[in-house]
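One protein chain is absent from this view; the other protein chains keep their places.
Right, chain A next:
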């Protein structure tokens, strides 16, 4: 996934762990549902109203093509990018697809560790872990984890965080 041009010097390595393979399904479902709303909003007048303008058919076709491309490409691309790693002193993640983002939070600065499971995620047995620091820009999220893995990460991080003194600001 890397198209780096600069040869010498240090380079960021990818975090070790992949997310769950079912995350592909989750991303595809989520994107698909979003596109469904857009497509329906255009399709209903085209089908029901007799005098629907031609340009509406064009935009419908275009958005259908974009939707398919997005739902097919995005989840697979994301799966190759999204990775995570925890070490005794840091949480390290990579996310995104076209635009990618690495996030790094030292364990000593962690304020809270939460898991969240939306309806789609519950269906697929997935969970999202959010690690917050004192900063408003700081949360490190790991999306699409297997629910059991997520629970284990939370336990580990909670234990190490509690063992670290200081008020983490």
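Please note the rule applied: contacts are C-beta pairs under 8 Å (C-beta built on N, C-alpha and C of every residue); 3 or more make two chains touch, one makes a residue touch a chain; residues count from 1.
We adopt the following convention: contacts and distances are computed from a predicted model.
J.: Which listed name, "Stress responsive A/B Barrel Domain", "Transmembrane protein, distant homology with ydbT", "3'-5' exonuclease" or "Branched-chain amino acid transport system permease protein", is the one UniProt assigns to the chain that has been left out?
T.: According to UniProt, the chain not displayed is called "Transmembrane protein, distant homology with ydbT".
J.: In the full complex, which of A:44, A:104, A:123 or A:163 touches the chain missing from this view?
T.: A:104
J.: Among the options A:13, A:57 or A:152, which residue touches the chain absent from this view?
T.: Missing-chain contact among the listed residues: A:13.
J.: Please pick, from A:66, A:116, A:134 or A:163, the residue that touches the omitted chain in the full complex.
T.: A:134
J.: Tell me where the left-out chain touches chain A, residue by residue.
T.: 1-6, 8-15, 85, 87, 89-90, 92, 96, 98-106, 109, 133-138, 140, 167-169
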